[in-house]
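For reference, the structure I am asking about is given below.
For this view, one protein chain was removed and the others were kept in their places.
Note that the chains are named A and B in the order they appear, and that numbering of residues resets to 1 at the start of each chain.
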Amino acid sequence: MTELPRSTERSLGLVIDLDTCVGCHACVISCKGWNTENYGVPLSDVDAYGADPHGTFLNRVHAYEVQPKTGGPAQTVHFPKSCLHCEDAPCVTVCPTGASYKRAEDGIVLVNEDDCMGCGLCAWACPYGARELDELAGVMKKCTLCVDRIYNENLPEEDRVPSCVRTCPAGARHFGDLADPDSEVSKLVAERGGMDLMPELGTRPVNKYLPPRPRDREDKIDILAPFLEPVIEEPEGFLGWLDRALGAVSGQGAGKETGQKESG
Amino acid sequence: MNRPLQPMLDTSPAVSDEVRKTTCYMCACRCGINVHMKSGKVAYIEGNRDHPVNRGVLCAKGSAGIMQINAPSRLKKPLKRVGPRGSGAFEEIEWDEALEIATGHLKRLRDEAPEKLAFFTGRDQSQSFTGFWAQAYGTPNYAAHGGFCSVNMAAGGIYTMGGAFWEFGQPDWDRAKLFMIFGVAEDHDSNPIKMGIGKLKARGAKVIGVNPIRSGYNAVADEWVGITPGTDGLFILSLAHELLKAGKVDLDYLARFTNAPVLVNDDPGSPDHGLFLRDSRGRMLVIDRRTGKPAPFDRKGVQPDLAGRLEKDGRTHRTVFQLLAERYLSDDYAPENVAGRCGVPARQIRRIAAELAHVAFEEAFELPIEWTDFRGDAHKTMTGRPVAMHAMRGISAHANGFQTARALHVLQILLGTVEVPGGFRFKPPYPKPPEAHPKPHAGHAPGKPLDGPHLGYPLGPEHLLVEDDGTPKRIDKAFSWENPMSAHGLMHMVISNAHAGDPYKIDTLFMFMANMSWNSSMNTEGVMKMLTDKDENGDYVIPNIIYSDAYASEMVAYADLVLPDTTYLERHDCISLLDRPICEADAIADSIRWPVIEPDRDVRGFQSVLIDLAVRLGLPGFVDEDGKALYKDYADYMVNHERRPGVGPLAGWRGKDGTKVGRGEPNPKQLERYIENGGFFIHHIPDNAAYYKPWNKAYQDWAVEVGLYDAPAPYIFNLYSEPLRKFQLAAEGHGERQPPEHLRARIREQLDPLPIWYPSAEDGAGEYPYHALTQRPMAMYHSWGTQNAWLRQLHGRNPLYLPTEIWERHGFREGDFARVTSPHGSITVPVAHHAALNGKTVWTWNAIGKRKGAWALSEDAPEATRGFLLNHIIHELLPPRGDGLRWANSDPVTGQAAWFDLRVKIERVDAPPAGSQPQFPPIASPVGRGPKNLAWKVGK
Partner (left out) sequence: MHPAPSVIFFSTLSGAGFGLLAFLGIGMPVVFGWEAFGHYFVAYALAVGGLVASTFHLGNPKNAIKAFSQWKTSWLSREGIMAVASLLVMGLYAASEIFLGLRVPWLGWLGAAMSLFTVFTTSMIYAQLKTVPRWNHPSTPVLFLLYALAGGAILAGNGNIALVLLLITAALQLLAWRAGDRRFAARGSTIETATGLGFMGKVRQFEPPHTGSNYLLREMVHVIGRKHARTLRIIAIAAGLLAPAALLAVTPEAPLALLALAGALHLAGVFAQRWLFFAEAEHVVGLYYDRR
């Protein structure tokens, strides 16, 4: 079972837009809620109201700061991370019990909790910190890509997406088949230069990250909108300008007949 | 094919037995939720896809609601204090006894001196109801939390354009191409803003974030303006300067829809100096460009002349626009001259001005929608100017916030981007100009209801709530000369004024849902002392405190009587058009909460308790002539109360048969209809009424039809605010009502009818060189999130973030502590480095720090040991200036608490303490402690 399928029929996964993620943690808690109630044992919390509260989460949002190479102010990037459902998932092959497996039909990497002995080796093998051993239940937990939602006939069609995707207020999370070049997610990856995390480790993640767009750029504006040319050099020139401008607006001499305007 | 064996998986498990749809309460955004039930218990909460607010999405707090309704900190039974105040020692009592105690105090006071009751509520969503109750009771001392929250934003918006950012409007997310967001970390519109930013991003539209701190929305902003706190007004007016100078303003829009062409008395000698020229019917006059003659601004066909000028009765009158241009064309506002102060390079200011102009005017577009304006002039199209803006407390919570909010609206209006496609749009029942709002009332008498609603929008000194000698009539001194336009009251001054007996003593402080002994007070330690202070007879200075909370908060410990509320899934609530509804720019909408689960404790919905108390007190509006209850409980009130004939708390499914919208008789089946529809009601605005609302005949007529107005009430935007000028005139010595001497100069300077900027804090940067701010974390709601086992893992403690400049100058390292000192006091707290931060600013997350023993947490919880509040070093009064007076740390116009004017100095502490300082003795928990571990699953 821990043999990886040579290829999967589909490669379902997430595309996470780092240009849009505001770091709200909605996906974190929605995931916690769904997966506590659904697939496998609940995601437990230890010392829940005490000094060292900690529990199992399948998705966590980091926040980084980048000092741009090109100068300019530092940037903040919010960075959600869950299982990337790797093509070459080392977490699967190391598993001694066969509890970990990658599904041949859609590439989802799962833990069959009925088989897991809680040795933790798969978590060691994962570069991304995507697996957490549940402290109370002693079995390995990881993102299931909401396998119990995406095919669930008890849910309306439009809700057959992962819980984190459905909930993300900013629309920074996309779900689909990354093996299908025509899928929305594949197109996004192509357009926006979707990237792999730690490609040097050869895990070939299915999930992709869309890089933040360039920020604080000055160059674009000069072509699109040149700096404003003053039409009023001195405050006193204001009425003269206004007069001309109003004439242009209504196509008639601005209140010429009133003779009541200030000049110059 | 190589297909390894795989376990059989049930990919279609049952999701729940039933879905109950109601409204989230984890913040004021009021999203729709689907509560999935299993065996009668809440199993999972998700967003309601049909709901107008959130369209299916849900934030972290919303999803964590399940941990909130099961929190061990929930109060279980009414509590009567048995130990000293603040100790947390209580005995549980029956509701009958609790209600008798409360009725005892309330009855006595109502019969003798109703003003001795101060009734203040927090961020509840039933202010039209609690206000109605307080009015019937007869005390002038009622308000909600708005005064310390964002009244600057609300009032700045209402006085300028009849609506504000906040919850009153929204950017045209579908059409905007350039979006500027000022001073927002999260806001009341949490999910809609995120959804909106997502839409802009998907379209590749540009977002500019103006904020000293680059996180959250500012992190995703394409451009960041890391402004120095308190200087936005200057930055905005500099943008206006650039636009005016380049002639990039929407003259047509200004002439038609704003008071830019209105004639102002420009004669310094005149008692009407600075007031509008009006005709005998009180209509503002403009020069009609067709005739060159003065004409009422709203006459059919009139073409108001921005350049108009009129000599009348020997007095010169010039247009608002001329005054405005004159002011902002001044070199004081040139980018070079503001750059240093704002911490924004002049080049960036110029460029942003250019971008605004470019998008507003070069990327303008027309929607082929015909409409007719209030003058009767028909328009073939609607012109879109795709520049949208939004702002919140970063602007609001400064002592110059009112004028800064006004400046921002003036900028929007100069660009012609308010209520136009692509710009900023109001949500009904807004727009609503100041004139259309009630005026404040404080007329009280024993045994009588108040003479009118408590809060409102004064239009001049005549509307102030002061005695003849100038003494404020309200305990919070709202609507007094100190802060004449304090439209939301000043909750942050209630306890200190009551303690000082200034302007008078009160007997009973009745509070609801506000953690006033902790995170919602300034000078927290001082407030704890005031609440426990005794007079020479050994009695508490504030004799009685009644408080309703749902959880074991810090404030509970300071109450004499605690009325335990239900949680949000256990009660009826009404998010009403009379109050703060959930409307969209395209629709009116309101919603309800209903008990999707029954309480498992002896608790009661506070609104129903208020109704019970009202009946016991025989308050008008709650009992009939025979003293019999009109409403059984809050649900009954929601359906059957009528504020005006046919207009009640809920707009949907009115009329006997439920077919009427907005106006109609009560429908006994109304709540069932709401529940069937997912807990909300929505009714769309016709297409030709969707924009230009203040001036659009179709909108005005529609608004009357659905009961928002009783008659069409078009108006023009107030670039120049005449009410402000009236206060100024008084300060100049005109009129009968005169401000006290010590306030004259301030009113003259700061209540300027055209937006101005002045330094918000003590600018004497010398000793306290840094600005200290808080931000709301997106995944925490003030103090309540901490009792949530999931959320507290995200934010269980808070460091003080320091910019690189300070970090390096003081040689800070990870794990260090800093002593942070303001003119008022000092705290010692853990620090962390944050580079994407204005170099003069330090900050932390708001309300993470907790008092030991509160919230059913263990006493060594990180929130209590390492978490901290900045509130300890923020004072409700400014440091003495040597004039013998203590000035409030509030905006001089509205009384808005100036949370973000805090100035500090920072020192590295060599021997880090064990935890953050100060620490207070633990309070006893009235509900015990939470369990050690959780493995929450309600299914099988």
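Basically, contacts are C-beta pairs under 8 Å (C-beta built on N, C-alpha and C of every residue); 3 or more make two chains touch, one makes a residue touch a chain.
Remember, it's a predicted structure, so these values are computed and weren't measured experimentally.
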Cross-chain touch to the chain not pictured, restricted to A:2, A:20 or A:152, is A:2
Residue positions on subunit A contacting the omitted chain are 1-3, 18, 28, 52-57, 60-70, 75-77, 79, 81, 90, 92-99, 114-121, 123-129, 132-135, 137-140, 195-202, 209, 211-212
Residues of subunit B touching the missing chain are 215, 792-798, 834-836, 862
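The rule we apply is simple: only the chains that are shown with their structure count from here on.
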Taking each chain's mean CA coordinate, subunit A and subunit B are separated, in whole Å, by 30
Residue positions on subunit A within touch of subunit B in the complex are 1, 3, 5-6, 17, 19-26, 28-30, 32-34, 36-38, 41-42, 44-55, 57, 63, 65, 67, 73-78, 101, 103-104, 110, 112, 114-115, 136-137, 147-148, 150-155, 158-159, 163, 166-172, 212-213, 215-218, 221, 224-232, 235, 238-239, 241-243, 245-246, 249-250, 252, 254-262
Subunit B contacts subunit A in the complex at 1-7, 9-15, 36, 38, 43-47, 49, 54, 56-64, 66, 72, 190-191, 194-195, 197-199, 201-202, 214-224, 226, 242-248, 251-252, 255, 287, 289, 291-293, 303, 305-311, 318, 321-322, 325-326, 329-330, 350-351, 353-355, 357-359, 362, 778-779, 787, 789-794, 796, 804, 834-837, 856-858, 860-862, 865, 929-939
